[in-house]
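Notes to accompany the following structure.
Excluded from the complex is one protein chain; the other protein chains are retained at their positions.
Each chain gets a letter, A and B, in the order it is written, and its residues are counted from 1.
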Amino acid sequence: MERLGRWLSGGALALVILFLLLPILVVIPVSFTEAPVFRFPPEGFSLQWYEKIGRVDGLLGAIGLSARLALLATVISLLLGTLCAIALVRGVVPGAAAVSAFMLSPLMLPGLVLGIAMLQALREVGLRDAWWSLLLAHVVITLPFVMRTVLASLSLFDFGMVDAARTLGCSYPVALWRVLVPNILPGFVSGALFAFIASFDNYPVSMFLVDVRTKTLPIQLLNYLEISPDPTLAAVSTCLIALTVAILLLCDRLVGLRRLAPV
Amino acid sequence: MNDQHLAVRGASKRFGTASVLDDLSLAVARGEFVSLLGPSGCGKTTLLRCIAGLLRLDAGSIAVAGRDISALPAHRRNVGVVFQNYALFPHLTVAQNIGFGLRAQGVRAAEAAPRIAEALALVRMAEFADRPVTALSGGQQQRVAVARALVVRPTLLLLDEPFSALDRKLRETMQVELKHLLREVGITAIFVTHDQEEALVVSDRIAVMNAGRIEQLADPATLYQRPASLYVLDFVGQSMRLGGTVSAAGLGEVTVETRLGTVRAPGAFAPGSRVVVAVRPEAVTLTETPPGGRNTLAARVSEVSFLGSRTQLHLDLPAGEDRGVVELPRLPPGIGPGSAVPLAFPIADTMVFPAA
Partner (left out) sequence: MKRDPLGLLALPGVGYLALVFLAPLLLLLWSSVRGPEGWTLDGYVRLLGDPYYRGVIAASLQLALITTGGALLLGYPAAFALARARGGWQVVLFALIFLPLTVSIIVKSFGWGIVLRRDGILNWALLNLGLIERPVRMIFTEGALYAGMINVFLPFMVLPIFAVVRMLDPRLPDAAATLGASPWFSFRRVTLPLSLPGVVAGVSLVFSLSVAAYVTPSLLMGDRYMTMSMVMAKAFLNLRDWQLGAAMAAVLLAMALAVVVGAAALQRRLGGR
């Protein structure tokens, strides 16, 4: 019976992992095919679809735009989120529990609703510039990710350690730097990583805010998929997967993968 | 009547390459309290888990009341366990925790209720029946853990360091209280502990464990007065011990040359052997002209510790195998750190062990 449970749960885990990886892994062989359609098994080997990435109208531009947008939104969120987390953990904030729930709430809301609400409001105030609209909205998307992890690592941090460092001869700022920063760094890194990915991948909010000349990568990809579905998409996807794996490995090096757990 | 209630024979357990139990045997009589005493990591918990069926032995057998239970899973063994830190179910109340085992065994609610009440009363926790266990103090949690283990009427009770989570004062009360309670229930029990004083208080016999084996199993007095090895000597109580070489042997007595002088002791070693002689602190007196049958040595005091009912003198000895603790009911005037003192102790109370 106990063994049966072990087998069942082990089997479920294997199935889950296989199932989760399947749609991700299939795009890799397809990106190297010679045929212009996605057929399985892929035929031949070529890099033509990777070469085509540069030639497809707007794809590189969209990658650049999404990267800049995600980076900027993440930096702004780190700033706003860290200040707010410090205030909530160390300061006296009336209704602190409600405030922190509010700061995390964009995570729980359907992205599409958020996108529409932003679109309507921005029209109302007359902001029609797509880049600024996207940036404003993406900070809303990224802020909760930063808040959550920084808040968690700050509240786990024992501020007695800062006092201990001070009795051992560190000035207050030096104590913060030597003791607080290394301890909340994992929260920082993982919060930033998630914020970046959330922005880089975002579709439902962006779809209302882009315009013809300012399109983020997910929007551009989906457009392309509708217009001319060919393995170029698989090539882009493979690059994105490689990038994600690289970021994850880097973060694992920096702070340990398990501390990155999002939920 | 079968006197051997629990019989562990030739038990061996490895974790990977580490041998944690090494051909260990242990016999416990019905109604007896035995302590497993040993340093952290010597395999006490592992032995307990094997007896409870939470781990399988690699070799050997375990029998309770003459029945081999080695192949039974834990839930068929009817061996009660009080876990270290108690492992109370945090989502259940006190009464639900205690009733858990009855429920698991399919005892009907009507029949279970009085037994739960009885168990609650036994550990004096009746008024806490409906509290969540997370709201209890350490001592109360321990009582609940004991009641939970006893209510299913196990054939054997295992307690893994049951007092280690309690503060010193409470620990001392609970030791006596628990011993009394278990005696009243009339159960056979094995206590695991790394605290020698606790072992002396709670048990009829003590099994001193060392690296997966039982070094000596004896009643507290024997263990203290006649330790079977240097290991047991050191683990149970304090002593003055001096390394030396046997210079003469005969008639069940050896003469040993030590750093502080010549010592005679009952024992049989060949001349030239490296040995350690030892004596318990309270056997030593400070007299220059003792009555006959005693060893006399000269030493220097390095530290004095006042312990209330007695005073300990720590002797100035170079670090190494020598260790010097002497206990006096009262400190004679004029003795302090640096004083030279004459030591005397009965030859009959002097122990000799082969050097480690």
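In the analysis below, a contact is a pair of C-beta atoms (placed from the backbone, for glycine too) under 8 Å apart; a residue touches a chain by one contact, two chains touch by 3 or more.
All values derive from a computational prediction rather than experimental measurement.
The chain not shown here is touched by just one of B:152, B:202 or B:233, and that residue is B:152. Touching the chain that is not shown, out of A:91, A:126 or A:173: A:91 (per the contact rule at the top).
Shown as candidates are A:80, A:161, A:185 or A:254; the residue that touches the absent chain is A:80. Across the interface with the omitted chain, chain A contributes residues 1-2, 5-6, 8-13, 15-17, 19-27, 30, 37-41, 79-81, 83-84, 86-88, 90-93, 99, 102-103, 105-106, 108-114, 116-122, 124, 136-137, 139-140, 143, 147, 197, 200-201, 203-204, 207-208, 218, 221-222, 225, 233-234, 237, 240-241, 244-245, 247-248, 252, 257-258, 260-263. Touch with the hidden chain on the side of chain B covers residues 49, 52-54, 73-81, 83, 87-91, 100-101, 103-105, 132, 148-149, 152, 154.
What we mean here is this: only the chains that are shown with their structure count from here on.
Chain A and chain B have centres, each the mean of its CA atoms, that are 57 Å apart.
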